[in-house]
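Note that one protein chain is taken out, while the other chains of the complex remain in position.
The block that comes next holds chain A.
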Amino acid sequence: MSHLKTLAPYEVKSRDAVENYKGKQLLYINWERHRMFSRPFVLALPPETPFSVIVDQYMTDCFSYHPDWKQIDWNTVVWQNGNTPFTPDRNKSLKENGIGHKDLIRFRTPGLDGIAGTGY
């Protein structure tokens, strides 16, 4: 229950409602145990964007600075949308993969725990 107290009726809209993104939606991406980056980063993309673009373009651009990136065995990667495990289909779109506005994609690379096992 909201504790908000106001002097007058108070109706406000979310500043990040999906309508504000002109056909795009926000997506956050986090590489678990690799906290060296702008941590989870955020993108605005049309829901039709194929999942492969996320990996091949955006994730690669950001994460390839990390020495672990080349070591990833993509067959063992564990994916989550928020706290829910899921298996993305590379060739399907964000929408078809069930990824909505402001979803957080987390991926774990077993055996790779960052620089000297620090989680970074």
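Criterion: a contact is a pair of C-beta atoms (placed from the backbone, for glycine too) under 8 Å apart; a residue touches a chain by one contact, two chains touch by 3 or more; residues count from 1.
Everything below uses one rule, namely that contacts and distances are computed from a predicted model.
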Under which of the names "Acyl-CoA dehydrogenase", "Phosphate ABC transporter ATP-binding protein", "Transport permease protein" or "Phenol 2-monooxygenase P3 subunit" is the non-displayed chain listed in UniProt?
-> "Phenol 2-monooxygenase P3 subunit"
Contact with the hidden chain (one of A:Gly23, A:Pro46 or A:Gly82) | A:Gly82
Those residues of chain A that touch the unshown chain are 2-7, 10, 12-18, 20-22, 24, 26, 28, 30, 32-33, 35-44, 58, 61-62, 65, 82, 100-104, 106, 113-116, 118-120
